[in-house]
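Presented below is the structure to which this report refers.
One protein chain omitted, others in place.
Chain IDs A, B and C follow the sequence of writing; residue 1 opens each chain.
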Amino acid sequence: MHEVAKTARGEGVLSCIQCGRCAGSCPVGRLTLKYNPRRLIEMVNLGFKWEALFELSWLCLSCFTCIDRCPQGADVGEVVFALRAIAARDGNVPKGALAMAKSLVETGHIVSPTASVSKQRAALGLPPCEPVPEVAKIAGKTGLNKILGPK
Amino acid sequence: MTALEEPRIGVFVCHCGINIGGVVNVPEVVDYAKTLPNVAWAEGNLYTCSEAGLTSIKESIKKNGLNRVIVASCTPRTHEPLFRSTCEEAGLNKYLFEMANIREQCSWVHSHEPEEATVKAKDIVRMAVARAKWLEPQDEPEVDVSDSAMVIGGGISGLTTAVNLANQGFKVHLVEKEPQLGGLARRLGKIYPTLQDSSEIIDPLIKTATSNKNVQTYTSATLKDISGYVGNFKVTFRKGAEDVKLDVGTIVLASGALNYEPPKGSFQYGVLDRVVTQLQLEEMLTHGKLAEPERVLMIQCVGSRTGEVWTYELSDMTQSFAARLLSKILGAKKEEGWPYCSKICCMNAIKNAIRIKELWPKAHVDILFSDLRTYKEYEDFYRKARALEVKFIRYIREIPPEITEAPNKKLKVTAYDTLAGVETEFLCDLVALSTPLCPSKEDVMLARMLKVPLGPDGFFMEAHPKLRPVDCQSDGIFIAGTACGPKDIPESIISAKAAAARASILMANKRLKTEALTADVNTDLCIGCGLCEELCPYGAHKIESGKSKTIAALCRGCGVCAADCPRRAITMRHYSDRQILAQVEAMMAH
Amino acid sequence: MPALGVELVDMDGTSCCGPFAIQSLDYEGWLALAARNLCIAEKMGLDIMALCNDCYESLMMVNQTLKKDEETRDKVNKILSVANKKFKGTVNVKHTMDVLCEDVGFDKIRSKVTKPLNGLRVATQVGCHLVRPKLLHAGVGRGFEVLDDLVEALGAEPVEYDDKEICCGGPLRDIDDHLSRSLSSRKLAALKRANVDCVVTACPFCYIQFDLGQLEIKSLLKEEYDIPVLHFVELLSFAMGFKPEASQLREHRVSIDGIVRKLT
Partner (left out) sequence: MMVEKSALVIGGGIAGIQASLDLANRGLKTYLVEKSPSIGGRMAQLDKTFPTMDCSICILAPKMIECFRHPKIELLTYSEVKEVHGSAGDFAVKVVKKPRYVQADKCVGCGTCADHCPVELPNEFDSGMGVRKAIYIPFPQAVPRVYTVDKDHCLDCGLCKSVCNAKAVDLEQEPVELELHVGGIVVATGFDTYEPFRITSYGYGKYKNVVTAMQLERLLSASGPTGGRIMRPSDGRIPRTIAFLQCVGSRDQRFGYSYCSSICCKYAVKDAVLIKEHRPDSEVYIFYIDLRVFGKGFQEFANRAKKEFGVKFIRSSPGEIREDLETRDLTLWYEDTLTRTVKSLKVDLVVLSTALMPRSDSGELAKILGIDTDKFGFLVPSDSIGQPVDTQVPGIVGCGYCLGPRTGDIPDSVMQAGAAAARLTEILTAGGA
């Protein structure tokens, strides 16, 4: 638990009293038993490593309902980010997110502009989307590139 | 004998809001009462016990020249004193008041059959009237109250009471069975939540107590006998070789509680040497007997909250869990220990967890609990522990943690975390069992000596759990601290001061009226057989020159003597055969 | 917007600030990317208006964090030095919604309504990131009702429905598509029950999730809802009497012709 608690956005795990208000509020939890924010924190506190929690942590919608309702300010929604970041450090990223991130670094946009989009922009008299080189620079500096792996 | 004057009875029937009025037809009962012999006045009140009701009683005593008053309402246990003193204020002897309980014994139990309830209410009133006719004025003998007190037990509570009473100017005899003062708190290293040394509290307290000229302390003293009555108790205890005899006005019970020892084998206690009680762990910490551990695990509610049954919907459980749970429940044998919650264990565990964390930040501390009861502002204490990364794991009693030996002096604890739904193993150096405070065997002897009852939980029982929490049912005896149930130190100190307050009232007033309900021996009929002397549980009968004599102050009015007297020579004041029989006849006459 | 007296200036050289994806993978990276955009606005000396909830919230979060937390700000500025930029914390982040209801004001909007959308039953999907977490938006005095108010101002009838405040499911796209769609279909079902003429969203992402989502759900979950989805700007423009462009109509996977006919 130390690791998560000490990561940015991970402190929440220490204030949790397992009341379950987050789980009772979570839209995902109502659809699948797989994801349960309260249990996720309990697992973290029990010392489960990201390997065990990787899949779960990516089921969070970041709708932040849990953050709004948590009486302890434990911010599960943030803890989830912390878990993902820890996993990502060792290069563990779901395809979807990886694609977005890569596209962002390369083109400056999460979703790379498709041909049709460019056509429309032209039609509407908008300038074409330019790639943004500075993004790659920043990514290099923060270690984001390492996470994204070889081009 | 007949009443002094022609009885003029007033009947006041209470609606008690809808408590009675909602079921019993009160106006009907009032009209019925008017028809009864000797009833000079009858009326209904919304709340007879309200100021309006009482004023109306007083007024109609004067207006209608009443010499008997009946209130048909609730139980005498709570309201008789009030109505009696109302009569007194109107110049009527309070024993000329009679109460008819048409709430607990009628409207509440027959809430669904109003007609029958009304009939029964009439019967009850009729019986009361019949008895009232024969009521006689009684006067209550006054006794002197000695202004010295005995405090039993020299722990924090006893010391606190003693100091307070002494400062109020009363003489206090502090009797402790151990060779030194201080009690259980001595064994505590630190006090939650302030984490100050317990000695910071106890030592000054002992000093002030022993240095106070009004306090006489007796250590290694064992009580042998307590007789007498409120204001005039006679105490005998053994100190060293000789017996000490004391006369005291009041007694404060501060005999404390024990720390429960788990039976050998429960959670491997007494089998594996690294399984200890929370208190033992505390002593290890205090005396530096604990080497830096990698992991310490604590188990809550060991020997407390036994006999709980939790209900689970099996449908919600994983197969394996359900199966496991069932096998456990089927295989479960009666838990040893106490059914109550000992209240202080959660904070104690957290306290020691924090101490360990502060000594050795690297050490892990896990607390297995079933409900974490850090009530009051102790919630912050719980939060502090979490911030220090003390881990709290909720187990369920049906699947208690299992402890086995592991290589290199470790203990392997297998626990099922209900909140995660996983079974986890902990390799730890020490397992501490949080055991409850529990009553000691001596309490039974003490209770018998003082003629006070013990509650179902084995602790001394208070006169009323809500409104008289430090009074005993017998007058002049008070309870302080954990003798009455688990308390932490501030709570013990509060109850100790409260007990002092109650005792001081008696002693400050110097004189006290006692009950008039005592046995009255008709010496013409008495043959001096001595049966009463033999039977009386309070030693209130003595045979003097061939006749039985009652010592009024000792008599509790239980009536054993009157019932058994072969010559019917004994009458109970205010409960004469005549009165009772009149009631019975009235009941039949319907 | 100009019609409402708001002048918009394009920001050159901005990038996507990477909400969710980068936010998840690399805290500092996300902070830096968002901060970079903020710096551009700071240089222009203008507040930022974001049309998309995610951009809005992402920028808002970072802006607040960096304004509050000095330590992090220094870290981020160190990173930004590669793009020789420095975060100062001089601008604010606004959602188009806020510009409309605060800067422009409902009265002005009402006055500009030439074709009130009378009789149109509209359900609203505000989108989580416009309102949650509350603490973040504590400064902005509005909640889920804001879009309803706008709808009302445009003369249409806002309609209550179950699960209104629940997420559209969009964020799980490409991560757990099945869950993502089940969430949407749950909401769409609720909308159907409330029998609305259309649902209007404040967030382009919710828009896609509902609009495109309906096609996917139809083909994969075999559920058909056929609920027109509009972005509130569209609704606004209709009420202000703008004719929809053909290309715009084409963009809607679920045809909105019905609505348009109803309004014109």
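Heads up, the rule we're going with is that a residue touches a chain if its C-beta (ideal position, glycine included) is under 8 Å from a C-beta of that chain, and two chains touch if they have at least 3 such contacts.
Note that this is a predicted model, so its numbers are computed, not measured.
Peer 1: Can you list the shown chains that the absent chain is in touch with?
Peer 2: A, B
Peer 1: Can you tell me which of B:502, B:556 or B:573 touches the chain that was removed from the display?
Peer 2: B:502
Peer 1: In the full complex, which of A:71, A:91, A:133 or A:149 touches the chain missing from this view?
Peer 2: A:71
Peer 1: Taking the full complex into account, find the residue in B:139, B:225 or B:380 that is in contact with the omitted chain.
Peer 2: Final answer for the missing-chain contact: B:380.
Peer 1: For chain A, which residues reach the chain that was dropped from this view?
Peer 2: 15, 17-26, 29-30, 33, 36, 38-39, 65, 68-73
Peer 1: In the complete complex, the non-displayed chain touches which residues of chain B?
Peer 2: For chain B, the residues touching the absent chain are 16-19, 22, 46-47, 49-52, 54, 74, 78-79, 81-82, 85, 164, 167-169, 191, 194, 196, 201, 205, 305, 307-313, 316-317, 339-341, 343, 371-380, 383, 396, 418-419, 421, 455-457, 459, 464-470, 484-485, 489-491, 493-502, 504-505, 508-509.
What we mean here is this: only the chains that are shown with their structure count from here on.
Peer 1: So, what's the distance in Å between the C-alpha centres of chain B and chain A?
Peer 2: About 58 Å separates the centre of chain A from that of chain B.
Peer 1: So, what's the distance in Å between the C-alpha centres of chain C and chain A?
Peer 2: 20
Peer 1: Counting only Cα atoms for the centres, state how far chain B is from chain C in Å.
Peer 2: The answer is 65 Å.
Peer 1: Could you tell me which residues belong to chain A and also touch two or more other chains?
Peer 2: none
Peer 1: Which of the residues in chain B come into contact with chain A in the complex?
Peer 2: On the chain B side, the touching residues are 382-383, 386-387, 389, 391, 393-394, 417, 419-422, 424.
Peer 1: Any idea which chain A residues touch chain C in the complex?
Peer 2: 8-9, 27-28, 31-32, 58-59, 61-65, 67-68, 77, 80-81, 84-85, 88, 93-97, 99-101, 104, 108-110, 120, 123-124, 130, 132, 134-135, 137-144, 147
Peer 1: Considering only the defined contacts, which chain A positions touch chain B in the complex?
Peer 2: Touch list, chain A to chain B: 1-2, 5, 14-18, 38-39, 42-43, 45-46.
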